[in-house]
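Taking it in order: structure first as structure tokens, then the write-up.
Omission of a single protein chain aside, the complex is shown with its protein chains in their original locations.
Showing chain A:
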Amino acid sequence: MVDLARVQKELHECNRDFQVSGINVSLKGDSLTHLIGTIPGPTGTPYEGGTFNIDITLTDGYPFEPPKMKFATKVWHPNISSQSGAICLDILKDQWSPALTLKTALLSIQALLSAPEPDDPQDAVVAQQYLRDHQTFVGTARYWTETFAKTSTLAADEKVHKLVEMGFPEAQVRSTLAATGWDENMALEKLLSS
């Protein structure tokens, strides 16, 4: 069985210092075993300014078995499959330790975004481009960030507008939307419960 008490504590802990880390973990549905993690693209990388959603599934053995994580947002990176979002990271496989948490795992993924390891590629095409034509790589990665990892301003404005019309202050609406990965329904639930 998943250690639900620990997951709850982790969620609480993680969302408490959201302001510092920018990393957020929230429920996908009403089960504690399906979660969505959000990490901001690290500054100084082609991923800067993007918000990346990561699909998290906890197996029965968690935390003694690693959580299953993959990118839900499309991303151009040598160690992340551009097709499936699968992540090639040792701590998600044999180097997992029960002492690690969802937050530390997400931080490691964020670190992976800043420091790709093209020598151990998940996506051969991306890795090849990274090594041989770095300029193009940076361009593609930035383009993908712009296209997939940024909620289009138009759609975002629309969501903000909708919620403001319901009577919530705009600043709160924006921060809640950001925290929920721009999920309108989840943001509304949060706003209502706060």
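In this section, contacts are C-beta pairs under 8 Å (C-beta built on N, C-alpha and C of every residue); 3 or more make two chains touch, one makes a residue touch a chain; residues count from 1.
We adopt the following convention: contacts and distances are computed from a predicted model.
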{"item": "\"Alpha-1,3-glucosyltransferase\", \"Mitochondrial inner membrane protease subunit 2\", \"RBR-type E3 ubiquitin transferase\" or \"DNA-directed RNA polymerases I and III subunit RPAC1\" - which is the UniProt name of the missing chain", "value": "\"RBR-type E3 ubiquitin transferase\""}
{"item": "Residue touching the undisplayed chain, where the options are A:17, A:65 or A:133", "value": "A:65"}
{"item": "Residue touching the undisplayed chain, where the options are A:27, A:100, A:164 or A:179", "value": "A:100"}
{"item": "Touching residues (missing chain, whole complex) on chain A", "value": "3, 5-6, 9-10, 61, 63-65, 86, 88, 91, 93-94, 97-100, 104, 118-122, 124, 127-128, 131"}
